[in-house]
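Left out: one protein chain. Kept in place: all the others.
Think of it as A and B in the order they're written, each chain with its own count starting at 1.
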Amino acid sequence: MADADTTGVTELERLFDHVDTDSARLQPYEIDGHLPRAAARVETIADVERVQSVATSQEFAVISIGGRTTLELGMPPRRYDLALDLSGLNQVVEYEPNDFTISVQAGMTLAALQRTLAANGQFLPLDHPRFEQATVGGICAVGRGGLRRNALGGPRDWLIGMRMVKADGTAIKGGGKVVKNVSGYDLPKLFAGSLGTLGVIAEVTFKLRPQPASDQVVALHTDSFTQALAAARAAAAAAPFLNGCVALSGQAAARAASQGADILNDRPALVLRASGLESAADEALASALAAARSAGLEGEESRSPAIVETWQAIADLELGTPAGHTRLRIGLPPGNLERARSLIAELVPEIGSWVAAGDSGLLLLETPSVDADTVRTLRNQLGPLQGRLTIESAPQELKRSADVWGPPGPGVRLMHRVKEQFDPQGILNPGRYVDGI
Amino acid sequence: MVRELIEAIGEQAVVWHDEDLLVYEYDGTIDRGNPDVIALPKTTDDVVNLIRIANRYDAPVTPRGAGTGLSGGALAAKGGVIIGMNRMSTILDLDVENKTALVQPGVVNLDLGAEAERHGLAYAPDPSSQRACTIGGNVAENAGGPHTLAWGTTTNHVLALELVTADGEVQWIGHETRDEPGYDLVGCVVGSEGTVGIVTQVLVRLVPRPTAVRTMLAVYDSVRQASDAVSAVVASGIVPAALEMIDKMTIAAVEPVLNTGFPLDAEAVLLVEVDGPESQVEAEGARVEGILNRFEPREVRSATDPEERETLWAGRKGAIGALGQIMPNYYLLDGVVPRTTLPDVLDGVYEIAERYRLPVANMFHAGDGNLHPCLLFDEREPGATERVLDAGGEIMRLCVDAGGAITGEHGVGLEKRDYLPWIFTEDDMDTMKSLRAAFGPTENFNPCKIFPKGHGCGEAGHQHAQHQIAKFGPKAFV
Partner (left out) sequence: MSISAPPPTTEPLWLTEDRPDAGELGLCVHCGFCLNACPTYHDLGVETDSPRGRIALMRGLDDGRIAWSPRVQRHFDQCLQCRACETACPSKVPYGRLMEATRAEAFAQQKWPRRQRLIWRLVMRGVFPYPRRLRLAGYGLKLYQRSGLQFLVRRSGLLKRLAPRLAEIDALSPSARRPFFANRDTAREPLRGAVRARAALVTGCMMPLAFPETHRATVRVFARNGVAVSAPGAQVCCGALHAHGGDVEAARLLARSNIDAFTPESDDLPDAILINAAGCGSHLKEYGHLLRNDPEYAQRAAAFAARVRDVHEYLVEVGFSPPAGRIERTVTYQDSCHLSHAQGIRKPPREVLRSIPGLTLSEMRTPDRCCGSAGLYSVVQSEISQRVLAEKMDDVLSTSAEQICTANPGCMLQLDAGIAQYDRQGRMMPRSTHAIELLDESYRLGDEVDA
């Protein structure tokens, strides 16, 4: 096998200029302590096809990598031969502003994409932590909505077409470049959120939205996260069209403040965002604020002059957990947020940072003190609340002893069968996704 | 087999006499299929039993909702069992706080909408057949509707499903807040046109009802002006709740029966709706009106009360059925094109219709670039059906060449499966088939749909498409 591996790497080197085998230069591709044997930096879809066909013939385990912002997600890889670096595949393929659609290569960063769109007064309604590095391919592969998912949905909701390369190197596509399309199965949806285990996302087409005329971010400070959360629920109920409704604990707020959120300090806070036409945003914000105040939040409200930076600092709280800490992500119906919070607070002694989306039931928390047993208990108790807990970032020991994804849901049998169809050799990101997929 | 089906789900739930088969041979299209028996389950267990029995007899299974589909999806193309889901029609739960509803697949779209409305919520997808079509059918076809411009289609509103797969197993997939880790199987099942299993429960997302709504009617003396106005509205950055175009031929059909107030001598009217909070509706409405006025309309007016709005929408949603007034048959297409190409594509559609000497009516979701040219004909006239299919093929080709797709919301079904190679390669289609295979032994599950060819599916349509493909070349956007 070792011989075969060497042959494979040699073959790759023959095919590309951009194949690294030098261990120092492989460091950036480290995942949970594992280094690949080689990294291939591709620049065209044809490159990806060639890499995959070599990988298939050599049975190389391949992990697609974009901006390296979410490598901590998932179980440690079962095998890891080749890092497929897509960050060089980063061109705009087609952009007709008046169609409100854009096709870009997977390695383009979200920030670069948004800049291209902003020049035409448009944007892709997704926010993602570390958007300067995060690539659209990576964002789609992770495939989930963030703190503003109630207003924006997730990548699946904006994707209208995709080109992918299958494990064996066959280039395929799904969807198209029109905003409404039911021709054939919806492969883009299947690939969104597949964490690189079904194929390599090479190009994506999004539908776009015009930038709102008005965009406002306001914070209200308070004494406890519990209070901030209650206010967030009240605000969300009063103003269903908010474009962000986040409760932060003191520590979370302080970290965001240090990253440029000018309206936050070290006090727990409720942050509201409203966008749209001037009057509509004002109206939504006014009713949300009134509801928050009647839920007990007092004091001055602070309005951010630097909305993009402020919000990005908040979105960045989804990543960047300090070493030694564990970050848990819990998704549940928003109506169950407060019960979930008190249940967790009882079971986990030391919670550093809390972040919650009051309008969509997303709860992120960081703690230095959680073990596999506690995680299991939490999962059991969150079950009846329709809560799903994933460990997003954790010390190696915890990752190994507790399944980061949790016990597989009822659909897992089908998922294995899908995986089997798309990657029969099991060479794509092996072992890192749900139930060992 | 019939005896076994009866034993499994009861005599009242299985029909198979000549007259029963006759009324289940069609849907809303011109295609037909001849089932051998129709089974009408009431529970998920019934569905499981039916599928197992059908599998034992190697009988094709075709799921059916209200049979309002527009691509032949509910037709028993290869005979076998039609499983009619209309008796599973209960709204099981409506969670106002978390804005979700759990429904059985036979619940009628508008009934769910009405129930949601009582709680200040709405179910966004609103296909024109919403008075009758079922949520299960909507899920199968990933149904759209005028108001999906702002809100997205069915796939954006389905959170989780109970699915009976082709091997007769029951699976829950998805999660109320989409937080179940793993593949987006719900995204795969929605729009799979009943080819991977039968949906027996659906958890849908509800949205807040807008507090205000303004519906505008703009009347133009040329289709070009109207479609330019559409492009301008889209480019302006406003996302209307709906943006619909209705042309002269459609008006001629609709107006006498529905009295919607569309002027009979106008070449095209636009129906534009903005909704949301009061102030937004006011501001957006004024801006849209300004844009509409730039293209020299004969008139722009707003509905002043809910009833007038209802009437305007009745004119749009009843348009297709009303065409029966002009000619006994119609062939309804569902092309979708990039929005900037709309004016040119529309010109092309009229040109093709004229060349084939066929009246054509257009009423469609202009804001999405989703065209619904409707070719009118009389099947009793010799050669008319063939002419219509030829013209239809050419129009579909026009859409594909403009960078579009062959169906925006009706589904590929039986009708358009031979055109799928116009937009997908063999590799693309093989990949899709491999996804289908993951759901079990699906070959007998709604056979002859979506994918071209297929054993025993009849070759008439296929040959026809081959003829088209020979004429226009096999590949466009591939």
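Simple rule for what comes next: a residue touches a chain if its C-beta (ideal position, glycine included) is under 8 Å from a C-beta of that chain, and two chains touch if they have at least 3 such contacts.
If you're wondering where the values come from, they're calculated on a predicted model, not measured in any experiment.
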item: Left-out chain, listing which of the shown chains it touches; value: B
item: Per the touch definition above, residue among B:Met1, B:Ile91, B:Val207 or B:Val257 touching the missing chain; value: B:Val257
item: Options B:Ile198, B:Ala242, B:Leu323 or B:Leu435, residue touching the unrepresented chain; value: B:Leu323
item: Omitted-chain contact residue, chosen from B:Arg32, B:Arg56, B:Arg294 or B:Lys453; value: B:Arg32
item: Chain B residues that touch the omitted chain in the full complex; value: 15, 17-20, 22-24, 26-28, 30-33, 38, 40, 66-68, 72, 75, 77, 84, 86-87, 108, 110-111, 114, 129, 131-133, 257-258, 317-325, 328-330, 379, 385, 389, 414, 448, 457-458, 460-461
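As a working rule, only the chains that are shown with their structure count from here on.
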item: Computed distance of Cα centres, chain B from chain A, in Å; value: 32
item: In the complex, chain A residues that touch chain B; value: 96-101, 121-122, 143-145, 153-154, 156-157, 166, 170-174, 176-187, 189-190, 192-194, 198, 209-211, 237, 240-241, 276-280, 282-284, 330-336, 360-362, 386-388, 390, 405-406, 408-415, 417-418, 420-422, 433-435, 437
item: Residues of chain B defined as touching chain A within the complex; value: 95, 97-98, 100, 141-142, 144, 148, 152-153, 155-156, 165, 171-185, 187-188, 190-192, 208, 231, 234-239, 276-280, 282-284, 336-340, 365, 368-370, 403-412, 416, 420, 423-425, 427-429, 431-432, 434-439, 450, 477
